[in-house]
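Note that one protein chain of the assembly has been removed; the remaining protein chains are unaltered in position.
We just call them A and B in the order they show up, numbering each chain from 1.
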Amino acid sequence: MKPKETAAHYILSSSPHTHARSSVSRIMLDVVLALLPTTAAGIWFFGMPAVWTIAVCVSTCLVAEALCRLAMKRENTIGDLSAVVTGLLLALNLPAGIPLWMAVVGSVFAICVAKQVFGGIGMNPFNPALAARAFMLISFTGPMTTWLKPLWWKTPDAVTTATPLAAMKGMFTAEAVASATPHAHQSLDQIPSLCNLLVGNMPGCIGEVSAIALAIGAVYLLWRKVITWHIPVAFIATVVVYSLIAGGAPAYAQVLTGGVMIGACFMATDYVTSPTTASGKLIFGFGCGLLCMLIRQFGSYPEGCSYAILIMNAVTPLINRWTQPKPFGAK
Amino acid sequence: MTIAIVCIAGVGLVAAVVLAVADKYLSVKEDPRIGMVTAALPGANCGGCGFPGCDGYARALVAGTAPNGACAAGGDACAAEIAKILGVAATATEKRVALVKCCGTRSEAIRVGDYNGICDCNVAAMTAGGDKGCTYGCLGYGACANVCPKGAISIHDGLAKVDKRLCIGCGKCVAICPKKLIELVPASATIHVLCNNPDKGPSVRKVCGVGCMGCHLCEKNSGGKEAGHFTFQGFLAKVNYENPPTDAQIVAKCPAKCMAEDAHFESGH
Partner (left out) sequence: MKTVKSPFKFKGGVHPDYNKELAREQPIEKLPLPAELVISMSQHLGAPAKCLVKVGDFVKRGQVVGEKNGFISVCVRASADGKVKAIEKRLGPAGGKADAIILDTTAKPDGEEAAAPVTEPILPPLDWKTASREDLLKRVEDAGICGMGGAGFPTNVKLNPPPGKRCEYLILNGAECEPYLTADYRVMLENAPRIRLGVEIMRKILGGPAVRIAIEANKPEAIKAMEDAFADIDGNVEIVVLPVLYPQGSEKHQIYATVGRVVPEPPALPIDVGCVVENVGTVAAIADAVELGEPLLTRVTTVSGDAVTTPKNILAPCGTKYSDLVAFCGGEKVPPAKVVSGGTMMGFAVSTLEIATTKTTSGLLLLSPKRVTQYASQPCINCGRCVRACPMNLNAADIAKAVEADDIKAAEDAHVMSCIECGACSFSCPAYRPITQFCRRAKNSIRARMAAEKAKAAAAAKK
């Protein structure tokens, strides 16, 4: 006969017995909130296709994670909202007009292959959204490099075009040839005006066009202490310095076009795949910026941001090893 | 095309010659008995002998720095074979298996708090002395199960149980238990007292419905003190495994229901 239990049953745990009340889902929610301005901008410029792409990516990611965890016989983790963030970031990195079935394939890859196979949140070596984007770029190169013209829905027909990056790539070589050729001037015309670059009135992926919207989101994340300044500043500063040294398109254009803004503020700052210490983050940001510009100048693709970040993700464990904090009082 | 084939074949030939030369002149001379002893050992690499893996124990045996018979997993058969290889006399040791001396499941023994933390008995014992009312009893957080190289221990209803069929007697669970309530007993013994609490009967009753009360009935029913089948630590009965009781009736006659016959032969769990 089991004896009667005492009335008082307290919780027994190790110290500390209090908490800062932060949580993974709150952090993810903050990221989603920070991405809302650029989501709104993307939908404004690219219309219904953008809405569908975002909806499909987010919902596929949620379903894929739930089913994956079920198949792996682990507890369901969609409550931590990381799948929502992955889906949203992936969608924001896709051209608006992409066929939806490709978006589904990419989302499934992002969750199942790039994240759950490694054990789920915290275990993945590569940024899942970027890994999926790279996968889609190789598998569906055509649709992944065909962008809708912004505000196309105001005109009767959808018009596709290339991003300014293609022209900017040409400008690297154009500068090297001669200084006062008409080429250079012509290429400069193909870059949108500074105003359009900031607002986002240019072709590109859904979430990468509006620099102002991205900046608002980044400031929100900095204020909420979700990200620190080290990676975005190191990344963007490296891009600026590189373009000043290497020539070609103006530095502001290099920063405001392509994936540099969204990459530096939202993709490279992913906790799991970036270094933990401040000095590690600076090295990481510098490496991303450098690789991005190298790919833009010398690589076959006009855009180098995703690959740059993925390569630096692979180097992150090494950076962590190099930048271990020195214990207080250690020799 | 031909040139490519010739080149590759040439490279292969050179590599083969280099490897053959290296094997002859650069090979590490090793006592062949090490390989033979390693093959004779069970290969569990459990470390129960105290050496790093079966290979480590084999080297120590051949070097003469280790006693034969330290391998609990291999048992007598293995010790005999090793003795033959090394050309020494064999010694016989009886197989021992682990026994968790507690039967206080969550249904029988009270808990005095809700433990929230790492699922490990050693850290749970550090937190307020453990969340179990009986401070000598099994906490059931699986430190023993985690360390068992053969997966012989499972946790049911907050209590650890050893499957005798799988246990190799390496002793890792004995070392890791914070309450020191796991004992290596002869595999042939069938009657056991599953309690570790030496406190007076009423104190034990307050915290566990199946704890030993020290009533001495088991001793009385098996021939009394003179028969020497039991010893007592405080108010806790302990089976004398060098002279174990044989009458299974005393298990049913135990009023506390803390005894068991062949307790750890779990089938189906």
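Simple rule for what comes next: a residue touches a chain if its C-beta (ideal position, glycine included) is under 8 Å from a C-beta of that chain, and two chains touch if they have at least 3 such contacts.
Note that the structure is a prediction, hence the values are computed from the model and not measured.
Considering the whole complex, the residue from B:E108, B:D131 or B:E183 that touches the absent chain is B:D131.
With the whole complex as reference, residues 6, 8, 10-24, 26-27, 80, 119-123, 271-274, 276-277, 324-331 of subunit A touch the missing chain.
Across the interface with the omitted chain, subunit B contributes residues 112-113, 116-120, 122-123, 125-131, 135, 146.
The working rule: only the chains that are shown with their structure count from here on.
Averaging C-alpha coordinates per chain places the centre of subunit A 52 Å away from that of subunit B. Against subunit B, in their complex, subunit A makes its touches with residues 1-6, 9-14.
Subunit B contributes residues 107-118, 123, 126-128, 131, 133, 205-209 to its touches with subunit A in the complex.
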